[in-house]
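Have a look at the structure below, then the notes.
A single protein chain has been omitted; all remaining protein chains appear in their positions.
After this line comes chain A, so read on.
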Amino acid sequence: MEDLNNGLGADNQHEPKENPRRDFLKKSSLLTAVALTPGVAVKAAESHLDEKVAAAFEKMPVNITVNGAAHKLSIEPRVTLLDLLREQLHLTGTKKGCDYGQCGACTVHVNGQRVNSCLTLAITVDGKKVTTIEGLAKGEELHPMQEAFIKHDGFQCGYCTPGQIMSAVACIREGHAGSEAEIREYMSGNICRCGAYPNIVNAIQEVKNGGQQV
């Protein structure tokens, strides 16, 4: 069991060392957050909201297993699963697209079911198992769906791709990849602005017809 909530020192080991830009962004946004918090709290206290602020700032313990690794975390109730994954666990494969459940870029599996992580409060995932795009490959060996997306050019800019792949895997597991029409219907929660849909459908059909374990 590892605790990833120890601040920046602990975080760095989960990041490729050669990514100074992301690292800088992370540190600077953390500093911004720290700098802003007292002001917000003071303002709230002035408007006699101090009790509420005290209660809300109280972090709550959560146990979440992400890609097989158990995490004991302490989080504020309004943190979404998407923000927890990206900001605290630094699993930035899961993308924030619309952040309102309309685009599907944030799709992950919770206890094996695909959900929109942007509309899931992390606190509600207590005791559950989460799989993200980072959890599909086995070491250097890509998941069959990842291979198929590459082979069929299932993306252009790639921003929606992690969500598309998580949804595509679920689509086959749910038994909803029987035909092109069915795939299109059951992939409708994942929007691709580049319009790679035909290639995405081809990728899913190949994995489905190949009968590989997904």
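To be clear about the criterion, a contact is a pair of C-beta atoms (placed from the backbone, for glycine too) under 8 Å apart; a residue touches a chain by one contact, two chains touch by 3 or more; residues count from 1.
Just so it is clear, contacts and distances are computed from a predicted model.
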item	value
Choices "Carbon starvation protein A", "Xanthine dehydrogenase YagS FAD-binding subunit", "Phosphate transport system permease protein" or "NADH-quinone oxidoreductase subunit J" - which one is the UniProt name of the chain not shown	"Xanthine dehydrogenase YagS FAD-binding subunit"
Chain not shown: contacting residue from A:H90, A:K129 or A:R184	A:R184
Sole residue of A:T107, A:T161 or A:Q205 that reaches the chain not shown, by the stated touch rule	A:T107
On chain A, residues whose C-beta touches the chain left out of the figure	52-53, 55-57, 60, 76-78, 80, 99-101, 104, 107, 113-116, 119-121, 123-124, 167, 170-171, 174, 176, 184-186, 188-190
